[in-house]
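Input: one structure, supplied below.
With one protein chain held back, the other chains of the complex are shown just where they sit.
Right, chain A next:
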Amino acid sequence: MIKFQGVHKWFKALHVLNGIDLHVQKGEVLVVCGPSGSGKSTLIRTINRLEPIDQGTLIVDGMDLSHKKTDLNKLRAEVGFVFQQFNLYPHLSVIRNITLAPTKIRKTPTKEAEEQAMALLERVGLAIKRDAYPTELSGGQQQRVAIARALAMKPKIMLFDEPTSALDPEMIGEVLAVMQGLAGTGMTMVVVTHEMGFAREVADRIVFMDHGQILEEAKPEEFFKNPQHDRAKQFLKQLLSPMH
């Protein structure tokens, strides 16, 4: 579904992606973790080409992203993206946030799009907020709407870039629950997160990144029980007991 081969990217002199090789299968849930500045956000942003790559090949859903002729809008319609800061459209109500892309891009009739949006809102537990505006919602609610908005395009892949990092602790659970439910439906997911509980329970595979490289790639139980790389050990130690 997603295939990185020898992918490099630079921000000026900074080598943010340094030879990435990674293969994500259809229906797989992949968690990407690592210290801040390790390149994990850049990695996930290359998958829908919010960041172009400088070298190597990246194939997503059969489309070659290094190829100039690739229709990016078509690719992006198939790939849902959930941001750390939610990025809902503040001038539109919740239901309009969700129906905008399906009605304008997929040309779904408004009534049908609204029915689908309501079904998604039920799924994320926010049907009652259909006519609210984003500023009237809590962070957790906004993020659930953002997930519903991404799902409304019926994407083949869902990307989550630190979806709970901007949330108050008591709201993290509600968002993770929605993501866990989604993983249960067989959605292909790439999730950048520090939520190791989620990684342990939901991920099929964990990738640990540092300095633009993938240092470790393992099943969750192996990764948590027996991390191979020193930096992964250190990262886990700090994450699990930050006071030490």
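By definition in this document, contacts are C-beta pairs under 8 Å (C-beta built on N, C-alpha and C of every residue); 3 or more make two chains touch, one makes a residue touch a chain; residues count from 1.
FYI, contacts and distances are computed from a predicted model.
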| item | value |
| --- | --- |
| Candidate names "3-oxoacyl-[acyl-carrier-protein] synthase 2", "Amino acid ABC transporter permease", "Fe-S cluster assembly ATPase SufC" or "Glycine--tRNA ligase alpha subunit"; UniProt protein name, chain not shown | "Amino acid ABC transporter permease" |
| Option touching the unshown chain, where A:A113, A:M153, A:M196 or A:I214 are the choices | A:M153 |
| Touch with the omitted chain, as defined above, among A:T135, A:T185, A:N226 or A:S241 | A:T135 |
| Which of A:L100, A:M118 or A:L236 contacts the chain that the document leaves out | A:L100 |
| Touching the absent chain when the full complex is considered, from A:L50, A:M63 or A:A127 | A:L50 |
| Absent-chain contact - pick from A:N73, A:T185, A:N226 or A:S241 | A:N73 |
| Positions on chain A contacted by the hidden chain, ascending | 48, 50, 72-74, 76-81, 83, 85, 87-91, 93, 100-101, 104-105, 133, 135-136, 149-150, 153 |
